[in-house]
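Structure first, commentary second.
Note that this complex is displayed minus one protein chain, with the remaining chains in position.
Presenting subunit A:
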Amino acid sequence: MLLAKIYVTLKPGVLDPQGEAVMGGLKAMGYEGVTAVRVGKYLEVQLDMKDRQEAGRQVEEMCRRLLANPVIEQYRYTLEEPAAPFTNETP
């Protein structure tokens, strides 16, 4: 079992209204040191496979085809052994 932790964020230079709003909120709370905020997506994709190279290849493809929109977004990911495997089924 492998766990891909995928981070999708807007490319630098693409306006992020949600990031701006969150930054405004933090500043209003008194965190004056905050200089920028980007809001992105974090996805965990569990893969029933052992081959890290093949898993990486598939995750790349998933990111490119669906998880990120390459016109405005960039992505990065890590592959690791899941500490506690999960399921989408409700118990």
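Some points to look at:
Heads up, the rule we're going with is that contacts are C-beta pairs under 8 Å (C-beta built on N, C-alpha and C of every residue); 3 or more make two chains touch, one makes a residue touch a chain; residues count from 1.
Operating definition for what follows: contacts and distances are computed from a predicted model.
Of the candidates "ABC transmembrane type-1 domain-containing protein", "Phosphoribosylformylglycinamidine synthase subunit PurQ", "Carbohydrate ABC transporter membrane protein 2 (CUT1 family)" or "3-isopropylmalate dehydratase small subunit", the chain left out of this view carries the UniProt protein name "Phosphoribosylformylglycinamidine synthase subunit PurQ".
Looking at subunit A, the residues touching the absent chain are 10, 14-18, 21, 41, 66-67, 69, 71-72.
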